[in-house]
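Just one protein chain is left out here, and the rest sit where they should.
Chains here go by letter, A and B, matching the order in which they are written, and residues are numbered from 1 within each.
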Amino acid sequence: MTSAPANPLASGSQPDQTDAGPTTERRAPEGTGSRGSRIVGTLALLSLAATALYGLVLSPPDANQGNAARLLYIHVPTATVAYLAFGVTAVGSAMYLWKRTEFWDLLAGASAEVGVVFTGICLLTGMLWGRPIWGVYWVWDARLTTTLLLFVLFLGYLALRRVLVGSPSRAKWSAVAGIVAAIDIPIVHYSTSWWNTLHQGTTISPQKTQMGGLMLFTLGLGFLSFLLVYWWLMIHRFRLQYLETRLDEVGLDAAIAERRAEAGRAGASGPTAAGPELAEVR
Amino acid sequence: MLADTLNQAGHYWTYVGVGYGAAFVVLSAYSVRTVRRGRKLSRRLPPDQRRWM
Partner (left out) sequence: MFRDAALVAGKDLRIELRSRVGLNQVAPFALLVLVLFAFALDPDRGVLRRATPGLFWITVMLATLLAVQRSFAAESADGTRDQLRLSGLDPAGIFLGKLVGIATELLALEVLLLGGVAILYSAHLRELQLLLPTCIAAAVGLGAAGTLYGALVAGVRGRETLLPLLLLPIVAPVLIGATSAFEAALGGADLTVAQGWRWLGLLIVFALVYVGAGILAFGSLLEES
């Protein structure tokens, strides 16, 4: 039914020939793709290609940093998106606790996973940039340290969600964890920059990279690309989260039905403690 | 040795290459994985339960 996609980024399985009309097709899609997602995906891909072209070929090497500056076209935008994703998770968590609608929980969970990917790429490109510039892969400056901590916080949040799979309170508890982590980030940033000013030693603080004309344009392309990629990934990841939640529910319902059946059988042979427990479950 | 030549002052192409390459690989791999998971899971559900909207 699905033809092999030309490239993974612009995929979505929507054969135009289905037995029913377009409405059924839109409500019964297989997979998380859609016309909207394919549009965004194509734009993202084009934009990424342009960024790579400008970043690797058309833009000049930096006067001080040489070609290493090209890594910044990835490093800086992914950093921004990483923090944006974290913000979305935080807002989603807060809104969930307020409104208690599933949408916010799905948003928070999806953004966390996408965010962790961007944070990882940001850290990696940062390290690869740092090695030629500072001579070391890592320095403990405020921005890098906070981003590293952001990465770990994301991982913890995702681990919590994974451990709580199937639990009816998962959304609520993840939301609390999300907010607690969010209020920590400003404190971490503040304390690490303070801490950093005290322990400068011989580390070169990351100099403000001067970016002129074409380099600035390429950086802008980078921002556009990674924002589009984030948007595309969020569409898919959000829908995936929805699917997973539906499946968890199915599992939960099946388990409850099983308990009831058990209790039914046990009840036939005498009063048990299964009765009052069942009343609590729903 | 090639790396040394490439990395001589100002060139650093190895770092740039690894960086761009890794970013591309990670994003592609994650995208593929997410889309595949989406397809797999949506097959297990009846059509009316597959989308949020």
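A few notes on this one:
The definition used in the following text is that a contact is a pair of C-beta atoms (placed from the backbone, for glycine too) under 8 Å apart; a residue touches a chain by one contact, two chains touch by 3 or more.
As the structure is a computational prediction, the values presented were derived from the model and not from experiment.
In the entire assembly, the chain absent from the figure touches the shown chains A.
Among A:F103, A:W138, A:W173 or A:W231, only A:W173 touches the chain left out of the display.
The residue touching the chain not shown here, chosen from A:A44, A:A85 or A:A181, is A:A181. Subunit A meets the missing chain through residues 97, 149, 152-153, 155-156, 159-160, 163-164, 167-169, 172-173, 176-177, 179-181, 183-184, 187-188, 190-192, 194-195, 198, 280.
The definition used in the following text is that only the chains that are shown with their structure count from here on.
In terms of their C-alpha centroids, the spacing between subunit A and subunit B amounts to 13 Å. Listing the residues of subunit A that touch subunit B in their complex gives 8-9, 11-13, 24, 27-33, 52, 55-56, 61, 66-68, 70-71, 74-75, 78, 103, 106, 117, 120-121, 124-125, 128-129, 131-132, 229, 232-233, 236-240, 242-244, 246-247, 250. Taken in their complex, subunit B has these residues touching subunit A: 7, 9-13, 15-16, 18-20, 22-23, 26-28, 30-32, 34-35, 37-39, 41-45, 47-52.
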